[in-house]
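Here's the structure we're looking at; comments come further down.
Note that one protein chain of the assembly has been removed; the remaining protein chains are unaltered in position.
As written, the chain order gives the labels A, B and C, with residue 1 at the start of each chain.
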Amino acid sequence: MTGAFDIILCLMILGAAGIALFVRDALAAIAFFIAFGNLLGLAWLGLDAVNVALAEIALGAGVTGVLLILARARLLALGDDATCADTSAWLRAGALAACAGFVLLLAAAVLSIPPESGLDRAVAPLMPGLGIENRVTGVLLAFRAYDTLLESFVLLGALVAVWSLAPAGVWPGRPADLGVADVPMRRVARSFGRFLLPVALVMAAYLVWAGSDVPGGAFQAGTVLAGGLMVSAIGGAIGLPRSDLPGLRVALVLGPLVFLLIGLAGMGFGGFLVYPEGSAKAAILAIEYSLFLSIGATLALLVAGPNVIGWPDPAGGTDRHSDC
Amino acid sequence: MSWTDLAVLALLGAGLAFYGAGSLGLLRFPDTASRLHALTKADNLGLGLVALAAALHWGSLAVAAKIALVWLFAVIAAGITSQLLARQARLDGTRSHRDGVQP
Amino acid sequence: MADWFTLAAVFLLLSIAVALVRCWRGPGPVERIMAAQLAGTGVIGVAVVLGAARRDAAMLDAALIGTLLAAVAVTAFARSAARPGDRPDGSG
Partner (left out) sequence: MVTGHVYALTGAVLAGLGLFAFITLRHTLRQLLAINVVGAGIFLILGGLGRGADATDPFPQALVITGIVVAVALTAFGAAMIVRLAEARVATKAATRPDGGKPGP
């Protein structure tokens, strides 16, 4: 019985991906891409990898969908409706042959490896030492904490990169106003924002706390928080902050910094990112709670995009769009 | 097949029927407003019945409370999205036949 | 009994497919986002049903997150489409 579910789901995933890539209209492509992200979340549920399903549904369908919708709108306002020019038949034929060969090779390689939960047996005996039961959180924050530390810096780095795209002379302005122009819609979005932000905060706090024993974690929680922040910004319930607000900068850096400090403190217990005996859970929760705040703020600002609205600099008027 | 199993099956069947009706409605209805109707009402009722069946089958109260929360958020989200989409459909409608006049 | 829920999951997948047909055919952008939203509700249904079939309460968290963030995408669409004419950063 489960076989039918997996096969139908996989066929729908391939169909949604194919349409998302090759349909002419840009919005149809994005709508199919959001559906593709949701179906992928189901694929991870089918694989009983609920941690990944949470991340895929929250990040893949939620944040990436919003990101692409806003990007398409901004391109449309610039007169670019993101439809593709046709490529030459030769290029298409050559690419088709190459990719088909690539898929066959990849499929052969994949089929030659019998799927089995290899490292699960290696991780299981080490879990009691950490005091948590969720093995994925154990891997993410204890056995491979180094990757997660770098990942939190990559997220921060991406925000710095997006901010660096602001036109010259607009620093330290604010991102484009996300507010809705249409008044009835603004009221609906505002009330949804006022409902969603507290719920997102509670949901995120629950996900981080539960993340040590049942599926959850800082990244999934951060994404839910980012969703709440985005809707509040769209509804005008909250304004987008100036990039140089000290409070904002602390919030953005808090997660990675706490992670790094706890990692350095580990030097006293045997090595970088080694948690002291018996208090691993406390260290992990301290890291995760500071991390999810930074991730929520960072993702929301990543979606808001580079600064566009300059700040009236008392020294000299920074006009909004100085030619760069 | 105890009584609860029968109830679970009945609820599951009804829930799926509404889901199917909602999806078919989205496909068959002539204009945006009626499709929105299908999207918001039929589907959420379907979800509610399926959720009830799952809660009954599960048997534990904590899980039933979480399932009720899922359904509550789904209904709230449906209310919000139908408002926004209906407004957007009207804006597209007014803009299309009264081109050039921003609402 | 778990098989009934897996069968229900398969049926819900088909209803998602039907919704995606509307997304393909939908004349205007509103239909497309509507279809994506319906697919989202279908995914939530499958998450609940799959959770019941496999007795895994964590799948309900996935459904919970699915409901919240599906509406976020629709809100972003409403904001972005509300004024395709001028520049979205309000310079008009």
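Operating definition for what follows: a residue touches a chain if its C-beta (ideal position, glycine included) is under 8 Å from a C-beta of that chain, and two chains touch if they have at least 3 such contacts.
Bear in mind that the values here come from a model prediction, so they are computed numbers and not experimental data.
S.K.: For the full complex, can you list every visible chain touched by the one that's not shown?
M.R.: Per the contact definition above, the missing chain touches A.
S.K.: Just one of A:21, A:202 or A:282 touches the chain that is missing; which is it?
M.R.: Considering all chains, including the one not shown, the answer is A:21.
S.K.: Contacts of chain A with the missing chain: which residues?
M.R.: Counting only chain A, the missing chain is touched by 2-3, 6-7, 10, 13-14, 17-18, 20-22, 26, 29-30, 33, 36, 40, 43-44, 46-49, 51-52, 55-56, 59-60, 63-64, 67-68, 70-72, 74-75, 78-80, 82-85, 87, 91-92, 95-96, 98-100, 102-103, 106-107, 110-111, 113-120, 123, 135-136, 138-140, 144, 147-148, 151, 154-155, 157-158, 161-162, 165, 217, 219, 295, 299, 302-303, 305-306, 323-324.
In the analysis below, only the chains that are shown with their structure count from here on.
S.K.: What's the distance between the Cα centroids of chain A and chain C, rounded to whole Å?
M.R.: About 18 Å, centre to centre.
S.K.: When the centre of a chain is set as the mean of its C-alpha atoms, what distance in Å lies between chain B and chain C?
M.R.: Those two chain centres are 10 Å apart.
S.K.: Send over the residues of chain A in touch with two or more other chains.
M.R.: Those would be 182, 185, 189, 192, 199.
S.K.: Could you list which residues of chain C touch at least two other chains?
M.R.: 16, 29, 33, 35, 57, 64, 68, 70-71, 75, 77-78, 81-83, 85, in rising order.
S.K.: Of all residues in chain A, which touch chain B in the complex?
M.R.: The contact residues of chain A facing chain B are 182, 184-185, 188-189, 192, 195, 199.
S.K.: For the complex, which residues does chain A have touching chain C?
M.R.: 1-2, 4-5, 8-9, 12, 15-16, 19, 23, 25, 27-28, 31-32, 34-35, 38-39, 41-42, 45-46, 48, 50, 53-54, 57-58, 61-63, 65-66, 69-70, 72-74, 76-78, 176-182, 185, 189, 192, 196, 199-200, 203, 207, 210, 214-216, 220, 223-224, 227-228, 230-231, 234-235, 308-309, 320
S.K.: Spell out the part of chain C that touches chain A in their complex, as residue ranges.
M.R.: 3, 6-7, 9-10, 13-14, 16-17, 20, 23-24, 26, 29, 32-33, 35-36, 39-40, 43, 46-47, 50, 54, 56-59, 61-62, 64-66, 68-73, 75-91
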